[in-house]
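First comes the structure, then the notes that go with it.
Every protein chain of the complex appears in place save one, which is left out.
Lettered A, B and C in written order, each chain numbered from 1.
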């Protein structure tokens, strides 16, 4: 069973600002420096939230070779901010400062990124870009302040460990523009996943929502990369690669009430799968309504807590969830708008649920294997393909069948290190490995493309 | 529309340990000292969670004259604890100590009480009871430690301001016994309400749930007194006195998505009701599994966050939500039980949802008014009735109709201060005021009983 | 070597509001209820800070039978407050609320007490006194808020475990008056000590200081009960019962630089004394200058940190140090007064050092033993004297010498449980045990007075 409602992203429009990507991702500094940068593109209108708020500019950057990315939200002036860190393994820059609640606004930008703790370089890089560009300086009342957080998008998510770095983040910062926030697997959410606790391993991304009530604007942004599953307002699981013997009409409370049994592939309590040990959902809520630091903190707490409805479970020890709350201070609070913080929080929380739901992309589907192979000469696919220093794949053909074996540090998804796995034909140059998770592989000359499409991983034959 | 699924509590079996209550509640210290104490009773099996865990003893005490109460959970030895304070107005004793994460267990008891910040006397009283009884002493390794929190159960909830005090708390502590936790309007949850944000004003109480997985026991307890509404796993509102023009099939996301319109009685965005400014949900999760202080803190965060599913919205600035997490350290953690903290947290979070749902009592229903009054002489009901220093009621009969007017500091619920309200006959000595909230009044000699039943308020004719 | 500069307190003027104290302190609830209460007295002008600030009222109460006590600081209206908890074992009521930084002032009183965690009953009792007296009520904008902390004054400090309770605290609250704060061993500081880390075991107390700069008033209060020693501005130790072989001109940096050697009685690193495991210094700084919650928090942090100069070491794991900062909001901040928070903090920090120094009372000195006993018949002193349930003393006379042996749970200071200790004559009915710490005992009929004077302990012959 595979869920998913949004249309596939169109082909990427690469906007290279550096040398084109090499196929060889050896993960070292030279490679990071050579990676192609994709900025603010790769999505169409269905994949973006469009909204009218000149004070907010959004820049999205990706290394498609990861894939991984960064999302920068710039404010048109210094603003007040608050932070709420709830997960067991957060990554943050300058969180204690935000907690202090100063009278004077200081915050310039919130940066969200992939790359686990390495991706925090993206946050500090946005700050130094403001300095290098002369937008901010060193006088005590003009020091730039970017804060931000990261998600863990390594592990089982991809075959390399490319991370968003200074170069990518500064490019995304400089490309920021108002009005459009791409939703789905873009920016910081490029390689996000959900549901690892139950083995769901669904693809995820970043989401957003916006609403205006009178003069009060509220926008929310989130990068959903959770141990838990995404759930809708009727309690249904939105995306999950379910086990074969699982209930067909999967509801969140089935999964949750049945745990620990539901942690095992066959719902029988045996051989509980070890969940991926690191996950993170990072979020931002912005309002133009004036709010004191204390009110912003209350808003952050309320909205962050509310996310437990759309992501179940949430804020576990294996998540590093952080939420930022910001007021751009454009509209004075007053009796006229009839809203207390709790009410703004209630509205923002519903928006955040919308944003969570918007983040889920259509899930990948592998083609069906064919009964009989076509006449292609399988030997042309044989060889050893490398995906960088961590993963490589040995392909052999024998008696009209094609086999793969992972020969690097790690498995190539369904192709394990511990023995040959048959690659069953699904097309002239396309093969699959059936199983709980879609897995396909396409041979193109000296390249092999694993899981072709939005999250493909490309290897090169030595 | 009124929701509610549990049966009405049986008549109370008063277990007075002091002089019987006087009808006059003048809220001063002498009256507090004269109030009748109800201990561990007033409920039948349907109104209690029964579970097997000798290490936990529960004592419940109430001043029915409030009504208000206290719930004491004692542990059979010193245990580790953690705390997570999320609401905007928490009341706590010794929270910073719990946050320090000491190696040595120190905690003896968790005390939950009504009475807003005054009810914190119940927490410190349990600690001094341990000292006075010689159970704990002054040596540095034997100092008693009770922690705890309170709910705000004044305001629109009742006509007096009686609070749980030292006498009540020490009695409840000394009456604690293992195996039974009353659910519904008992103990600290005696005058709890929910849904004030939307004007729901549903009666609430305390809830509990228990589960054992192998050797691992998990119990959760909660006193639900929330600005938000209680919601079930399909997103339906469990209890609400809905406005007349509201949707008949009320779902939480209708209320939430439609705010701020749903904050007004007629769902039209006009005249938004001001929510009661203080509310609090206070909770406890206990496991017998060994957990370090850091793990307990993670458990507290995860379970507390999860409560946003069963109470919507949750953790607002107008709540003072606090959750305690405790390990009794009876079962070693090990690979054998296949559970990491996140999984225990997931199970405990589902239990907490069950506990929240269990807390909701059957809602009061007022009798129907009769078309024509019976022949009773209404003059016999006339007079001024007082409910203590805050509220009094003037009843007059004129031309075969009965009228009430509140003459004290505050309204007597549907009977306002600003003019006479007709009391429409519903029985020989029973009258009602139709409206969104059930309101009835029964005359018995020189006493008047407002909203007879579980939450009745008794006034006396001068 | 014994330091100390202030004159001995005059005889106490007991102001009993209850039945007179019995000689038998059996530490149970009945005894707590029978103890005599001493309010706002027992000190003369040299022992008090007098200052002009009508907004602050101070009430001091003591159970001389402990001795232990409570100090209540009431504010003339609701004020803003902040808290800084630094020690390893703090005792607090409502600290998380103060940390939230609300716009509306809520705080009514700060309560400091002895009695370890049991003494927190004094804090909650002041709150319920405000309610019981009708000064505060239950409406959401009028709920009373008392916060406060306790010191650990059990252990080696006295032979009983009497603690400040509801009765004492409410009496002290109701006796509060402006203008006078007793300094030395009064109120919460009644049985305070310092220097346990080095075996100094000096008597301590509560201190205070006040300064006005233009319109800005600053008052500081502290109860010094520290693991460390009190030090003056030249780095000298103010009070310490030094070991025999210690340097004569004792300076704090000698003690500190030489640790761990200085932890042993003979400065040789052998047999390090185990310090008393619990200590606490609790403090309050108040200004009439308007300050936001964030500014108050900064003030609290700065002043609390500065106390490490006058108490060395400070804020250890064996302390439970807490400081409250309050603004009465009587004087607007402005450029006119030329003060930023850091400067107010600097002034307040010097005041706090003054307050710490003021807290140290003259240390007790035991009389010299006589070469030869007078002709008194020692048999008249023989018998078993009890100090309550924890300590009793067997006195025997043999061959013209008097011996003591502790027969209860604990030693009677220099008189141990493990064998007879000779009581050497120092007067007709006065005896001493020479040693590092002054110890004398006086027989009066059926009573025995240990360490007669300010901190005496009275036992009764069975």
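Methods note: a contact is a pair of C-beta atoms (placed from the backbone, for glycine too) under 8 Å apart; a residue touches a chain by one contact, two chains touch by 3 or more.
Model, not experiment: these values are computed from the prediction.
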{"item": "Of C:224, C:250, C:263 or C:450, the residue in touch with the unshown chain", "value": "C:263"}
{"item": "Contact partner of the left-out chain, one of B:33, B:101, B:156 or B:435", "value": "B:101"}
{"item": "Sole contact to the chain not displayed, among A:43, A:63, A:152 or A:267", "value": "A:152"}
{"item": "Candidate in contact with the missing chain, chosen from C:80, C:131, C:289 or C:309", "value": "C:309"}
{"item": "Those residues of chain A which, in the complete complex, touch the missing chain", "value": "27-29, 32, 85, 88-97, 100, 102, 116-118, 120-121, 123-125, 127-128, 131-132, 134, 137-141, 143-145, 152, 154-155, 161, 163, 165-166, 276-278, 320, 322, 389-390"}
{"item": "Contact set of chain C toward the excluded chain (per top definition)", "value": "86, 88, 197, 213, 227, 233-235, 251-253, 256-257, 259-260, 263, 272, 275, 295, 298, 301-302, 304-309, 312-318, 338-343, 345-347, 349-350"}
{"item": "Absent chain, residues of chain B that touch it", "value": "100-103, 292-295, 297"}
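Quick note on the criterion: only the chains that are shown with their structure count from here on.
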{"item": "Interface numbering overlap (same over half, different under half) for chain A and chain B", "value": "same"}
{"item": "Centre distance in Å when chain A and chain B are each reduced to the mean of their C-alpha atoms", "value": "41"}
{"item": "Centroid spacing, where centroids are CA-atom means, of chain A and chain C in whole angstrom", "value": "57"}
{"item": "For chain B, residues that touch 2 or more chains besides their own", "value": "88"}
